[in-house]
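Every protein chain except one is present and positioned as in the full complex.
What follows is chain A.
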Amino acid sequence: MALKKVKGNFERMFDKNLTDLVRGIRNNKDNESKYIAQCMEEIKVELRQDNIAVKANAVAKLTYLQMLGYDISWAIFNIIEVMSSNKFTYKRIGYLAASQSFHADSELLMLTTNMIRKDLNAQNQYEAGLALSGLSCFISHDLARDLANDIMTLMSSTKPYLRMKAVLMMYKVFLRYPEALRPAFPKLKEKLEDPDPGVQSAAVNVVCELARKNPKNYLSLAPVFFKLMTTSTNNWMLIKIIKLFGALTPLEPRLGKKLIEPLTNLIHSTSAMSLLYECINTVIAVLISISSGMPGHAASVQLCVQKLRILIEDSDQNLKYLGLLAMSRILKSHPKSVQAHKDLVLACLDDKDESIRLRALGLLYGMVSKKNLMEIVKKLMVHMDRAEGTLYRDELLTRIIEICSQNNYQHVVDFEWYVTVLAELTEMETSAKHGRMVAAQVTEVGARVAEVREFAARECGAMVARAAAAPPGPASKEVLYAAAYVLAEYCREESVMRESVSGLLACAGTGGGAMRARAVCVHAALKLCAHLLRNYEARNDKDAAINIIREALAGLRPLLCSEDMEVQERAHNATALLSLVLRRLSPDDAALTGTAPPSGPLPDAILVEHDQSNGVEKEEPVEDVNGESSVQSFSGGLIEELVDLFDGELKPVAPKAQKKVPMPSDLNLDQWLSHSRWSSDSSSSEGEAEAAVFAPPPKDARPTAQFTPEELAMLREARRQEQANNPHYLKDDSPRSYQQDDVPIAEIALEVPLQVHTKRSDKYLISRESSSKKKKEKRTSKKRKSKKDKPSSDSDSEEEVHVARPAVAEGGELPEGAAPSDDEPAAPPDDPHRALDLDLDQPLREEELLSSRIHHYPSPESGLLEKKPKSKKTKSADKSSGDKPTKKRKEKKTKQKTVNLMLPEVAKEVDEALLIEDLSTTNGKKPTKDNDVADNDAFLVEPHTKDTKTEKHKKSKKESKEKESKRNKSTKKGKHEKKTGYEEALGISTPSKEVI
């Protein structure tokens, strides 16, 4: 035997140990993977050996390789072998490997249950500690269920080291096995007042983690924590407690009021920055939760802001960062107090640290006002130019849009300026994602702000021209989508329209497959053509009309065979419509023959014929309706019809409108739509039915030709109505009005800037600063108008400078009767903490008690260990239920134990009076000493009286009797359960018999 050992040692000496492995890897830098593969082979050989030392060495090497990213899950069995060694040295290696590579779903974890239980109950505290540390990394549901009792036992170990680890471990158990929470909670609560500060801190830690996700269940612990907070000097624990209070105050405002004073004291007294910071954070949480009406409320806000200012001004970047972070929390509830420190925040924008700049940016949201918006945005634009990191740049862009668009453009006075800013942001060419953001803004401003439409359309025209001239970047491509729409929808300026048609068509031809704007460009071009044609028709300028159609057709021609399906389809549509008009204007135009694609099987003749017939049909009623005008028109009403295609305004729709469309009461989706037809068909012969499918519809199925003007008007109205109810259409509340003569037209900002470094948007800032006189005039006129339009738009009356801003359409269309506010709660994420949302104040039910698994895994040591803590548990329950002086409690500790040990001897269901009788008889039978008997009697009475005492105590506390009686019942019941639980545990070892 000894020889074998020596031999093993000798052999081992020349195996590669961990140091050799590391050295080898360092020496083989060039072919590291090859070397490691070779080592892996060696390790596999070593693992096959019987010698545990060799195995442990191999596992240690595997642990190192795991860190380098090699999968070692194949060695799980060997790791378990090493873990189960008797030697602490090997155990350490095994548990380290396990904690690094095992996880809750590992196979074979079931094998470890008994071994870990043995380790948990080991004599040496470090072995148990090692097992706890390891287990915390890979505990699974099954392990948690089977070991919960053992870990709970360790919570009352005599060694603080183990108590501490066991308490922390319980949190992991709760996560995996939520059923353990309620039975273990009383004990956890007890540990909050453990004599050892480490255990206390661990318990605080666990409760904090639990309460963070389900704070309402832990409100009852607030008094305990309050006491801890005012007495403890352990900063680490104080931070945790204060953080916990921050989570609890939103639920209980009274708690907040009580907290303010001690927290303020701490803020004044502490020298630890970490504690100071957390105090401020919690005070902020309190202030948010009570909002106002508390004495000293304003003073507290002031104190926080002042302290934060000191943090932000500190040279330590960490404090600066945290100061800004806390500021942003105050900002939400007390923007005024933060705005006072605008200078500080703006200064932080120039900080060299990106984290700090990002934080300062977040704060800007609440800093802007009508007065300083332009200034701040200008500063941000300068940063945009300088920013190198894309992260910061993207954040800047997001923030610019956010602060401008917040609260329905509350702070934007001059929308022309804002549109220019958007155009400049587009020119900076960020990513496609941010291009989409800009695009959404362009559309939204166009839809919501009627006054700026002309200008926006002009700006969009320029954008389109730029995109047509040079291939657009990723952001421009996205913005083009919106630009084409805004341009075509709102442009009424003939020169811009005229120029843009070919630009749009050029854009549709470029940009590659990923550009979603292309089809929109085709459509926009057609729209512009239609509007232009109407203008020309009104002026009776036939040549110009023919020219524009020719130009458009020429532009459309390459698109007819575009690789993009939608572009192709829309190009065909547009070509057909335009050639129809052209045919009417000059029947034998050269451009007409060219419309058909060269290779075209496109049935040119058919298309035209068909359209013409349609046109004729439509034409007659139109002429009837407005007789004189159509006589003048050179197209015979065709252009009017074309324009009608694009009639109606697109309005913003509320995000949830689709969901809120009410179901018509007469709609029955389960009913067959044409039941009668099918039944009649089935009666007729099969051949007939088949023929009916392919037969042309009967002539009278197309009643369009017979429409009278009234009917047509009715239909048109019906269509409008339908559009109004259709959530797919963008709508606005105000009626469409293109002919707004009171639109203040500023100078066109299309010219190329003379100075390279000034932004186009800057001129708005400059002009605003310089020409205040001019503004005054405008303001008066605008003011009147805005008041008339939207009286509530300028609610911010405290603003010193009253600058009128154009009316902004708010909200979006919703079906009648639907309110935008009633939104559905977001689906909660899949979170283990959800299972831990349990009511902890309810007494335990019998089936909830953690059944000790010892029945299934009989082992003498664990059984013995089980007995002691169980009795302690009962004791602890007593302790927590009644607030007795500690002296008495101590006294009882020992007594209670013996009583409890006896209890199981007696029948479970008997009440306490019976219990006394019963025991006295047994005592009488047994030849015990007199004083012993007396002692026993005394104990037996004691719990009874104690119970009544606690009840009394509770009575004074509780307000309603009903509640109280319920409580009593439940405490009794709880006690009873404890007894049974205890007996269950005692079933294995029978010490009670020995006592008697």
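Definition applied: contacts are C-beta pairs under 8 Å (C-beta built on N, C-alpha and C of every residue); 3 or more make two chains touch, one makes a residue touch a chain; residues count from 1.
Convention: contacts and distances are computed from a predicted model.
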UniProt lists the protein of the undisplayed chain, choosing from "AP complex mu/sigma subunit domain-containing protein", "Origin recognition complex subunit 3", "DNA-directed RNA polymerase III subunit RPC6" or "Probable inactive tRNA-specific adenosine deaminase-like protein 3", as "AP complex mu/sigma subunit domain-containing protein"
The one of A:264, A:302, A:318 or A:586 in touch with the missing chain is A:318
Per the whole complex, from A:69, A:195 or A:664 the residue touching the absent chain is A:69
The one of A:96, A:428, A:517 or A:836 in touch with the missing chain is A:96
Out of A:38, A:220 or A:274, only one touches the absent chain, namely A:274
Where A:46, A:194, A:209 or A:459 are the choices, the one touching the absent chain is A:209
Touching the unshown chain, chain A contributes residues 3, 5-7, 9-14, 17-20, 22-23, 26, 60, 63-64, 66-71, 87-89, 92-93, 96, 100, 103-105, 124, 126, 130, 132-133, 136-137, 161, 164-165, 168-169, 171-172, 198, 201-202, 205-206, 208-209, 212, 236, 239-240, 243, 273-274, 277-278, 317-318, 320-322, 352-356, 358, 391
